[in-house]
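Let me begin by presenting the structure, written as structure tokens, before commenting on it.
Apart from one protein chain that is not included, each protein chain of the complex appears where it belongs.
Then we have subunit A:
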Amino acid sequence: MSRGNRWLDDDIEPVRKGTSRWQDDDDVEDFDPNKDYFTQVVQRKEYNMVESTQRSLRMLDESERVGVSTAEELVRQGEVLRKTEQRVDKMEQDLKESDRHLRSIKSIWGAFVNKFSKEPPPSKPISYDDKADENGAQPKLKDAIDGCDRAEEHRRDASEHPVLQRQQQSKQLYTEQEKAKSSGMQEVEENLGLMGQSLSRLKQLGLGMQAEIDSQDPVIERLGGKINNVDSKIHRTNKEMIKINRS
């Protein structure tokens, strides 16, 4: 029940406020029906709009900046990740080699086996694998980004896109109808246009980042597996070394 009451209270209060506000306005209207008053209000509103669009533009610009630096960092990270993967691959190879050496130390048999199994150098298949994977990941990214590029080009072409056509039409309308419109409104219009531009840029940035992250994800996963693998191998070789030490 108490909840219900609260809701009721809430309901009542804004209504009251609203009515009072209206009454106030009415009073003022009655008080000062001059045109000046309205122009003043309009001016103030305009000023506020200009200010707020300006502010949002600044915010957008800032977020764009942050986005750009994030993207840079992401790309760098991707590079480092891929390099790390290569290095882990190398480690794996080295470990394989040391395994073979260990085997030959352990017994004559091992050495014998090694002599026969010497032929396959393990570096090639791994590097192939890696490259294939990378190639697999990168086209996706490229596709996504090419799509973005195309979208952007479309946007730049402008004439084809219906929305843009409409925008242009409306712009023409505006210019025809309201040439005498105050500079404040024009500024707002301009700012809105700029806001639209930077929003679209932000969107593409976001899409690009997503693609990059998508391509980095499998790399990280593979890295995890490989590192586990190398770790277990190191442990195994360590154990064998201990065995050899004892014998």
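The rule is simple: contacts are C-beta pairs under 8 Å (C-beta built on N, C-alpha and C of every residue); 3 or more make two chains touch, one makes a residue touch a chain; residues count from 1.
Throughout what follows, contacts and distances are computed from a predicted model.
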{"item": "Hidden subunit of the complex - UniProt protein name among \"Cytoplasmic tRNA 2-thiolation protein 1\", \"E2 ubiquitin-conjugating enzyme\", \"Alpha-soluble NSF attachment protein\" or \"Mediator of RNA polymerase II transcription subunit 20\"", "value": "\"Alpha-soluble NSF attachment protein\""}
{"item": "Per the touch definition above, residue among A:Val75, A:Leu199, A:Ile227 or A:Met241 touching the missing chain", "value": "A:Val75"}
{"item": "Residue among A:Glu46, A:Asp61, A:Glu189 or A:Glu240 that touches the chain left out of view", "value": "A:Asp61"}
{"item": "For subunit A, residues in touch with the removed chain", "value": "54, 57-58, 61-62, 64-65, 67-69, 71-72, 74-76, 79-80, 83, 141-142, 145-146, 148-149, 152, 156, 194, 197, 201, 204-205, 208-209, 212"}
